[in-house]
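A protein chain is absent from this complex, but the other protein chains hold their places.
Then we have chain A:
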């Protein structure tokens, strides 16, 4: 076999492999993204068209009725506000408290530091399902059942954030901090003026991850929020869809769109950052 013919066979082999690869991946993409497209498109269909057999893709008659119903029949602005408030405060709290402890663990020496780090690491393993009963007993004994405090406080201090911030802070050279100390800067000044600005990539990753998990959190708000004015979006949507109202499919689809779209925007804008964070930290 001459080199020339070898070259052409590899090239044509590559061509076939390429076609198969694209075919499989595009099919996969359709299977994954297709249902989302269908959800968005169907939320603009009238009730009868959603349930039509066989199912259709494009809305024949375009309507905003489902979205109007969402606001007319359910208190969606309230649920949206609750979700946004909880997610924003949980995210802000985690960014501040986790980076503070991360800084202490990585750059300051104090008695009990190692024990504290081991405790945080150990808690990374504990599943939410194992602690939610005593957590609920505690929160209701503190008088925080069905309150924003009850929804927010248990999530302000997550072990994952500390782990992430500590790992990142260890890569910041000690000399930099030492130099600032020599110049007479206090620890708080060093932390806010020098350390935090250097942590932007880690803070961004932690911020997105925390916001997403809070926005999508389900079990805890389901248990803690007992009156409608404290429901978060997922809780409202779930209780509405597993209740007696199963026939209002249009409403459910529009609700799902409202839950998904803000996250989708955050994710699409920041996905580069986000996926890199996932890949390097390996945690949701």
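In the analysis below, a contact is a pair of C-beta atoms (placed from the backbone, for glycine too) under 8 Å apart; a residue touches a chain by one contact, two chains touch by 3 or more; residues count from 1.
Here is the rule we use: contacts and distances are computed from a predicted model.
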Which of "Binding-protein-dependent transport system inner membrane protein", "5-oxoprolinase subunit PxpB", "NADH-quinone oxidoreductase subunit K" or "Carbohydrate ABC transporter permease" matches, in UniProt, the chain that is not displayed: "Binding-protein-dependent transport system inner membrane protein"
Residue of A:80, A:148 or A:267 touching the missing chain in the full complex: A:267
Identified contact with the non-displayed chain, of A:72, A:137 or A:179: A:137
Full-complex contact with the absent chain, from A:70, A:101 or A:203: A:101
Contact footprint on chain A, counting only the chain that is left out: 14, 17-18, 21-22, 24-25, 28-29, 31-33, 35-36, 38-39, 42, 50-55, 96-98, 100-101, 103-105, 108-113, 116, 119-120, 123, 125-138, 140-141, 153-154, 156-157, 159, 162, 187, 191, 212, 215-216, 218-219, 223, 233-234, 237-238, 241-242, 249, 252-253, 255-257, 259-260, 263-264, 267-268, 271-272, 275, 278-280, 282-284
